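One structure, pasted below without further comment.
One protein chain omitted, others in place.
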Amino acid sequence: MSEFEPKIVAFFCNWCTYGAADLAGVSRLEYPPNFRVVRLPCTGRLNPKFILEAFKRGADGVWVSGCHPGDCHYIAGNYYARRKFIVMHYMLDSIGLEADRLRFSWISSAEATKFQHMATDVVEHVRACGPNLKFRKAPLILGMEEVA
Amino acid sequence: MPSLEETTQKIRETAKKALADGKAEVVIGYKKGTYPLSTAPFFARTPEDCDQLIWSNFARINLANYLPGRPGKVAVVAKGCDARSIVGQVAENQFHKDNLYVIGVPCTGMVDNNLIAAKEQRPYRDYSETLDTITLKGADFSTEIKKEEVLRRNCRTCANRTPKTADELVGPEVPGAQADDFADLKELHSKSPEERMEYFKDLIKDCLRCYACRNACPLCYCPVCFVDETRPQWLGKSTDPMDTLTFHLLRGLHCAGRCTSCGACETACPVNIKVREFNRITEETVMDEWGYEAGLSWEQKPPLTVFQPDDEASFIK
Amino acid sequence: MFNPYLPYPVRIAEIRVETEDKNLRTFKFEFLDPDDENKFAYMPGQFAELSVPGQGEIPIGIASSPSEKGHVLFTVNRVGQVSSYMHNMKKDDIMGIRGPLGHPYPLDTLQGKNLLIIAGGFAVTTLRSTIIWLLEPENRPNYGKITFVYGARTPGLLLYKDEWMAWDKRDDIDVFVTIDREVPDWNYRVGFVPAVTKEVCPAPENTAALICGPPIMIKFTQPVLEEAGYTPDSIIMSLENRMKCGLGICGRCNVGPEYVCKDGPVFTLAQLNQLPKEY
Partner (left out) sequence: MPEYIVEENALKDFLQSISKGRVLLSPQGVGDKCQITETTPDKVTLNFTNTHISPKTLFFPQTEWLMSFQKDHSKPHPYVYQDLGDKAKSAVVFGIRPCDAKGLSVSNKVFQNDRFTDPYWKGKYESVIKVGLACKDPFPQCFCVAMGGSPYGATGLDVLAFPSEKGLGLKPITDEGAKLLAEANLKEADLSSELKSQEEAAIKAQGIPDDYSPIDHRGLLNLFQDPQWQSIAENCLNCGVCTFICPTCHCFDIQDEENSEGGVRMRNWDTCMSWLFTVHGTGHNPRPSKTERVRQRFMHKLKYIPMKQNGDRGCTGCGRCVVLCPVNIDIRSVALRMSTLNMQKQA
């Protein structure tokens, strides 16, 4: 049986981590291809429902990454985001989401190597958690077996 | 402590005075309910109306809920928790402080009817209450229940029973319980992630998705709630456990740093889900992280609307 | 057991963009199972639920006439989730239609009468169906004079241009098409529907008016007709409300005790005067 390949939804800030991913690619730094990236104007735009929606639709992990505190393109977006992340993080942890499925990080657009390492790390941690079976919607039973 | 009757009398006098002095066009208070162990919100507009206002151990619903968007000058009867909600609404520009007159009632806690139902299953048609006891009267029995045994969960640990931000208090201050140590969450935190998820999925399994918890909440005033958004539709409307859990999680998160533990959501829930469990988690977070309790003063800023450059978040890599 | 919730599968045979703002498209459907066409026996004024698998359903008036065999037509305005999705569908895509639902215009009881047909904007759909049906050689002799008033804001927002232009050339129907404001190369009328109606409406004796249009048009046309002497039971209107089941069960489209889907959508003004204005 082939090894489980996790599906990870990544929310990247347009001004930093998204650029870092770009730079990593241009620099031919190899990192795992398990991400579906959603580009945000700022991590301040991240609504908790985005994370829940990703898990609900079957993502095995979610990775949110933005600019280092103090470096926000919009002055303070990520400071507010940080407080939101704190509340979100404890909430999801408290209701029993495995901590390794949800990752927050700060990666600037110059940090291609950090991006590479972080990407590998996220995938390995999510892989260790196994497929997301509990924190997703129940599959639709189409009942086609009998019909066909 | 003044008796319920004395408090009732004082509320009526204060309400009449507020109307007469032009501080308010309407006084929102409680009147006796039509069913045993209940009260109804009541909108008093004349001095005669004011004589229907009462104080009771069943004044559970949070009257701050009627404030957002209401035109004109309003006086409202508020317990400690309700007054805190009002502070939150004013901070969030839902109601202008100048149009508000808060009649604060130092509160010794409200009664959970489910706990009464657990103590007395026989049908009763009448009841009486004092500040400390509830007496149920059936065809051939009369049962006296001590109020402290049937207090709501949130009232048992309430540290802010006196509405200190009120414009006028109708009784002497009452001491609150010890500062909240979140003892109720200790057991939860000792569980494994699997057990925690089981616990929460079991907690909400009876959810009817009626959203009464949202509608009863004085802080849920969004013109279009996320559950009603259709493009995109964030939330499935079926009984899928994940959709239900998402609703409760997001409701909890939206109330982070705002919830005052008034218990209106749990009171409104028709199937008695402990919906406040989600709010408790965020309450604990804002307390641990920023030492914040919602609605204690007019000056404080809700924690998610401000930041410190050095906010600690070691989980962010 | 017949399941009224189950749509008949149809294929999109043709999509026509109707208006210059591209917000209205006419869909021509063919039934995958030819038998379903017989089961879908309808009369002008009825509607159907267009069902896009995975997206939902929308109630839309049937624009084709039962006399047009082999297909059914629906003109859909891009408004919500389902209609927007439909606007991105292609020829030969598979979807479903469920119906016919509601009651048709009472054309059988109107036999022998003159008909004044007033349409505004894209509400003309079921009235197109009506006119096509009325102009059939076997039906036309059963009715008196037919007057058709149709208005839209601009020429580009008028539906079914080829058809009403052809009707205009016939002598068994009087066609008055109008737009709100003068534009170059416009050879028909200019002015609002109520004003045109006032000018051209036939005598109320032995005449019935069928009206379908936006609320604002109905609000101002109704007094014109009443002034001209039309009685409330000779003014026939078609309502719309949000619907889901279309079967008089799910409870959202009711106007007082009447369900628009099951008991309507066609009501006379006399009936509506007895009902609350919850539409």
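Letters A, B and C name the chains as they come in the text, with residue numbers starting at 1 for each one.
Keep this in mind: a residue touches a chain if its C-beta (ideal position, glycine included) is under 8 Å from a C-beta of that chain, and two chains touch if they have at least 3 such contacts.
Source: prediction; values computed, not measured.
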| item | value |
| --- | --- |
| Contact list for the unshown chain, restricted to visible chains | A, B, C |
| Residue touching the undisplayed chain, where the options are B:P2, B:P41 or B:P302 | B:P41 |
| Positions on subunit B where the hidden chain makes contact | 33-36, 38-43, 60-61, 65, 114, 117-118, 121, 123-125, 208-212, 214-216, 228, 230, 236-240, 264, 267-268, 270-272 |
| Subunit C, residues in touch with the chain not shown (by the definition above) | 1-7, 9, 32, 51-58, 79-80, 83, 93-96, 240-242, 244-245, 247-257, 262, 274-276, 278-279 |
| Touch list for subunit A against the chain that is not drawn | 139-144, 146-148 |
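The definition used in the following text is that only the chains that are shown with their structure count from here on.
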| item | value |
| --- | --- |
| Geometric centre distance via CA averages, subunit B-subunit A, whole Å | 36 |
| Euclidean distance of C-alpha centroids - subunit A vs subunit C, Å | 50 |
| Touching residues on subunit B, where the partner in the complex is subunit A | 185, 188-189, 191-200, 226, 234, 236, 240-243, 245-246, 249-250, 252-253, 256-257, 278, 281-282, 284-286, 289, 303-305, 307-309, 311, 313, 315-317 |
| List of subunit C residues in touch with subunit B within their complex | 80-81 |
| Partner subunit C, residues of subunit B touching it in the complex | 230-231, 233 |
